[in-house]
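Left out: one protein chain. Kept in place: all the others.
Here is chain A:
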């Protein structure tokens, strides 16, 4: 019909319509079969990659934070250890001084006690000696003069005599 009107009757206009219909149908099929799923997949992949990059960035930051924390913890534990060692040293020093002082005091006390004891012993010995000498003198005197004297009067007499001796010695 159309071909009678057109000069180029060699051109088949039916073909033209067929091609247009064919192409539109093909576009629809391509869209459903491949275009939509593939472009969606490509978009998904692009999103995933950018997400992965982001998460890698955040993991890196997290790791850096952890390293920072660990280093801080390490430094603090080191200083803590230092403090403990110092404390122990100070304590030891103090204890040592205390023990030494204690020992010195004890030694002093012991020495003083010993001196006191020795003094006491000496005094006692002196007193005993004095008594013995008194008794002896009384016995001797009673034998010599054969006269009973009262022990106490005799002792006073001896004491005065010995004092007289001591005075002679000092002079």
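Assume a contact is a pair of C-beta atoms (placed from the backbone, for glycine too) under 8 Å apart; a residue touches a chain by one contact, two chains touch by 3 or more; residues count from 1.
The definition used in the following text is that contacts and distances are computed from a predicted model.
Considering only "Glycine cleavage system protein T", "ATP synthase subunit a", "Probable ABC transporter permease YtrD" or "AzlD domain-containing protein", the record for the omitted chain gives "ATP synthase subunit a", by its UniProt protein name. Within the whole complex, the absent chain has one touching residue among A:26, A:100 or A:156, and that is A:26. Mapped onto chain A, the footprint of the missing chain covers residues 1-3, 9-20, 22-23, 25-27, 29-31, 33-35, 37-39, 41-42, 44-45, 48.
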